[in-house]
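The structure appears right after this line, and notes come after that.
Up next is subunit A:
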Amino acid sequence: MTAVLETRHLNKTFGGLKATSDVSFKLERGARHALIGPNGAGKTTFINLLTGLIKPSSGDILLDGKPITGLKRESRVQRGLVRTFQINQLFGQLSVVESLALVIAERRGHGWNMFRGLSRLKGLDREIADLVSDFGLDTVAEDRCCDLPYGKQRLLEIAMAIALKPRVLLMDEPAAGVPEADRQEVLSRLAALPSDVSILLIEHDMDLVFTFASRISVLVSGALFAEGTSQEIAHDPRVKDVYLGGGHHD
Partner candidate 1 sequence: ADTVKVGVVIPLTGGFQSNGRQISAALKTFLATHGETAGGKKVEFIVKDDASAADNALRLSQELVTKDRVSILTGFGNTPAALSVAQLSKRAKIPQVIMVAATSSIMDASPYMLRVSWTVPQMANVIGQWAAKNGTKKFVSIVSDYGPGVDAEAWFDKALTASGGTVAEKLRVPLASPDFSPFLQKAADQKPDALFVFVPTGAGTSFMKQYVERGLDKSGIKVIAMADVTDDDLLNSMGDPALGAITGGPYSTSHDSPENKSFVDAFKKENNGMRPNMVAVAAYDALQLIYKTLDKTQGDATGDTFLAAAKGMTIDSPRGPIFIDPATRDIVQNIYMRKVERVNGELYNTEFETVEKVHDPAH
Partner candidate 2 sequence: MTDLLEIESLSAGYGRAVVLQKVSFTLAQGQAMALLGRNGVGKTTTLNSLIGLTRFHSGRVLLNGQDMSRLSPERRVEAGIGWVPQERGIFRSLTVEENITASARPGRWTLEAVYELFPRLKERRRNFGNQLSGGEQQMLSIGRALALNPKILLLDEPTEGLAPIIVEELLASIRRIVREEGLAAIIVEQHAQQILAMTERAVILDRGAVAHSGDSAALAADTETLGRFLGIGT
């Protein structure tokens, strides 16, 4: 297996704070990888660096072995590096269907098309219909995003990322705010993604992490603290100390 996404000695400081500290990390092709760590450990910051939302203080990011450190956000997306957000980021005034449609149009490279109606794109309706029913958004398909209940917003947040057909998917706490019953749904959607899609998941729900991820990295105070299979991490006493706490029996 080869690494699709890799960082080399990545650093980021905010004022005096080292939010990311010399992180050298590899995400293998097709991996189901989780990134965990205490609050404020720098997980979101790490994803922000990968997707170009913020610029690293030093270090490199490589996608398929090629450096993308200086690349614009949208170019990274066009290369298949897609993320979801910890706090929902939706297009408030657009409906669910419109949001998905425009994302798909963008993926297919129609973004600059100024003449063809969005509804006239071939196969768009089919693709949206599938997504909408997969994510249980049928009932609210024509509602504006800002009017959706929180849980549905959360699902749309993920659906929009999936609609981009990512090769590498970075997910920042996708299950937060989703009720237990629906978590399985989200999870099964993720599981159903093609096996060559690589996923990096940030999550505090350990049940989810352990069912989903085969590999886990632990970030503490900005630095990689431990890495291993889920079994190894679950039983690592140091990880229990800083993160899992005593209540977790696995």
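For this structure, a couple of remarks:
In this section, a contact is a pair of C-beta atoms (placed from the backbone, for glycine too) under 8 Å apart; a residue touches a chain by one contact, two chains touch by 3 or more; residues count from 1.
Regarding candidate selection, all candidates are chains of the complex that A comes from, given by their letters.
Note that the structure is predicted; figures quoted are calculated from it, not measured.
Of the numbered candidates 1 or 2, 2 is the chain that subunit A touches in this complex. Chain contact summary for the complex, subunit A toward candidate 2: residues 14, 36-45, 86-87, 149-152, 173, 176-182, 204, 206, 242-248.
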